[in-house]
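Removed from the display is one protein chain of the complex; every other protein chain stays in position.
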């Protein structure tokens, strides 16, 4: 029997999730909601029932699970509402920028024994999954160093940054989750530094556009992340894991495999442009994983606790920059 | 207004085309037919009207165009029937193994002023399109040599070979079309040789499993093609064009971009396994191109004449092997 | 005890061999000769005794072996003279363009039980040796197809071509030897075609500048070679061996490993420019191998018979082009 799924929010990412849900045989999409009539149309054209409010969606669609792609400031409350009604939840990241609110979500979800999957889509990227698989099966022995390069092709507008929580919470947080995913241990210490090199407006908004973060794990493994808000050559998403028996890396996927040789040199294709291209399959795999775990009743990952940990790391990174020192993760409490 | 398209044949490749048609906004899929109830179900599940015969499909579905994915021996007759009723045609390759029949299709299509696109899907592969684009825009100057490597991951069963027309008509024909596509001139001379190295059963069926073919074009450009029915490492599809100002190549796409370094060496991913994976996007682009040209009323390519030329090259290659000599293309007449 | 070696001819390649000989502990360089005073100076500066004629070199230097790097038309006679005096010989390729003369060298060398190593330097290139090693140890199973790309960065002057024997004897002959080296069997049939695409002067001199050659071996293995006298992007020297269990290839070595990513694309380094760069190590390995085999008294390879076989293939290729047909190697007799 198909799982009944509703979707809240039909912006860019919501439309992707809806398309992917519609391709899954194990799913019946029972409803959608979005405040914008135009966005709703996307669902209507695909034969999905539309509801005017989130409450109506939860109450009337008979959904068993809800996929939350609405604006960030609704994630926590929508998750809590869904959990209280016994619905399973897929929620886009971040749950919230407030530690307290995220902790509340964790608690409510536990209380109501529903499941919440958090949209750390990169865990489902085939390149990174391959690196994870090699790491887990011992191909490189004990992990010593994790290196993550994560650079966006273009800086977001300053108004986005004003509400995003800043580079560590809107961008690096994906990398914090990736590091935790790969190492499989908890971070104990954070050192971060950053600066404004790309756009002074970002600095005026109180944020950074270039950053390096070191995470120290409980077993002494060190992860080092380099971030930039603007790599003019495209979306740069690389991962390298170094260990006692070797190294495994994932290089960028390129737009194509051509190579042009002329007297001037050899030229080839740039990395795929941005997350919609690079992570198109990851979004599919992610939704498939969510549905599979619901169907099997098995443990879902990444979950709200994963969101909580990455949020703590992000807050520690902010503190580290502010005070120019290493910050222990257990200093970060609500 | 959407173009009304019907589909005949819902085997593996028919299902792919149907899925791709259903994703195109400019298309209304008005009917499907297949002698197998199970195959029809695939269409029914997607809300497509099913017809019990090809005739019924043409007559009753109000289609403007038909996509023919039925068995090879029906391609010519189905195309002719459709053309006579004024329908446009997308037909899977080959049109037929008989030169005479293919010529008949060419004529009937011309007579009835319909359009026929032939399913040489590789022209729509993004790697090869990039090579073509560089060649056309002069990046490598005048073309001197074209090299095509085309190896299947696994040999087909001997019974397939008995009806396929042999390696030059079932496999190399794609490469003949690719060479013509890249060079944009006509082949005047063919030299081919081959042998049985993989499976003696293939030899008993009168065919080869390993072949090298040289095509000489009217402007002296030489294309050289190497084929094998079994590359144990996967589907090997490479193209290289060498000219007065440089070289452009398309390497295989790999399953992923990981690299594993251990004391034993560096290992990385194999090429994508077979045509369903490698050419998934090519099939989409191909169908999009068909529809776009119908919508615009523009010239369709590749068409039945392209099929005729590649068939002639294939027949010349067979004769070349049989007589161990170069064969001029104009020796090949029905 | 060091082996006493003399060297005849101190042009570009002679200087390379002399430098390499001087680095070998097992060698004492006992003499050099060259008609040009300037070239002799190169030897003098390195403390090598100089002789005014080849005869004087052989008679007075007490050499046990002679390295012949003089002009091509002296190779056969110098080899014969040396063999008759019981000297071992390293001779630059080709021994001669006349089948008869080469056969004479083969016989004289055998008669006098001296050893002759022929300068097919590419057998000692580390890339190709790696491919050979994998092929020999069965990594790719039974060999089915060998592919050789061999393109010079720049066409030689027309006057060179007038005396070179043409593209098959001055250029492809290296590739014929490589194919024989890899396959370890004899060629039985040759098909070649070529044209003039780069420089009409080459055509006027009766030669080709672009060629594709197919070699069929006694075990049905097919080698296909593509040659161009001008690859504007540098010296293109690639080898690919395909077999029942896989494929092994050697890509070009590049000038360096840098990669530059900008908004325009990715650029990287060209292949090494020409044979002096690409085969610098091969020349060292080659001379080391010559000396090692002399010291051990073991069989030397490649030898005069290897030269004879490649010459026959070259002559067959010429005949194939002239008569536009496959030529059996045993048609080629003096």
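Which chain is which? They are A, B and C, in the order written, and residues in each are numbered from 1.
As a working rule, a contact is a pair of C-beta atoms (placed from the backbone, for glycine too) under 8 Å apart; a residue touches a chain by one contact, two chains touch by 3 or more.
Predicted model only: the values in this text are computed from it and were never measured.
> Among the options C:8, C:148 or C:248, which residue touches the chain absent from this view?
Residue touching the absent chain, from the options given: C:248.
> Considering the complete complex, identify which of C:126, C:142, C:159 or C:277 is in touch with the unshown chain.
The one listed residue touching the chain not shown is C:126.
> Pick from C:98, C:139 or C:324: which residue touches the chain that isn't shown?
Looking across C:98, C:139 or C:324, the contact with the absent chain belongs to C:139.
> In the whole complex, not just what's shown, which of A:23, A:111, A:244 or A:333 touches the removed chain?
Touching the chain that is not displayed is residue A:244.
> Hey, which of A:55, A:107 or A:142 is the one touching the hidden chain?
Once the missing chain is taken into account, the touching residue is A:142.
> In the complete complex, the non-displayed chain touches which residues of subunit C?
126-127, 130-131, 134, 139-140, 245-253, 256-263, 269
> Considering the whole complex, not just the chains shown, which residues of subunit A touch the missing one?
Residues 142, 144-145, 147, 149, 151, 191, 193, 195, 197-198, 210, 212, 214, 216, 220, 222, 224, 226, 228, 230-233, 236, 242, 244-247, 324-326 of subunit A touch the chain absent from view.
> In the full complex, which bits of subunit B touch the chain not displayed? Write them out.
Where subunit B meets the chain not shown: residues 231-234, 254, 261-263, 265-270.
Everything that follows uses one rule, which is that only the chains that are shown with their structure count from here on.
> When you draw the chains as points and link the ones that touch, which shape shows up: line, ring, star, complete, or other?
complete
> List the interface residue numbers of subunit A and of subunit B, divide the shared ones by all numbers used, and answer same when the ratio is over half, different when under half.
same
> If I superpose the C-alpha trace of subunit B onto subunit C, what rotation angle comes out, expressed in steps of 5 degrees from 0 to 180?
Rotation angle between the two copies comes out at 180 degrees.
> How many Å are there between the centre of subunit A and the centre of subunit B, using C-alpha atoms for each centre?
Averaging C-alpha atoms per chain gives centres 40 Å apart.
> On subunit C, where are the residues touching two or more other chains?
231-233
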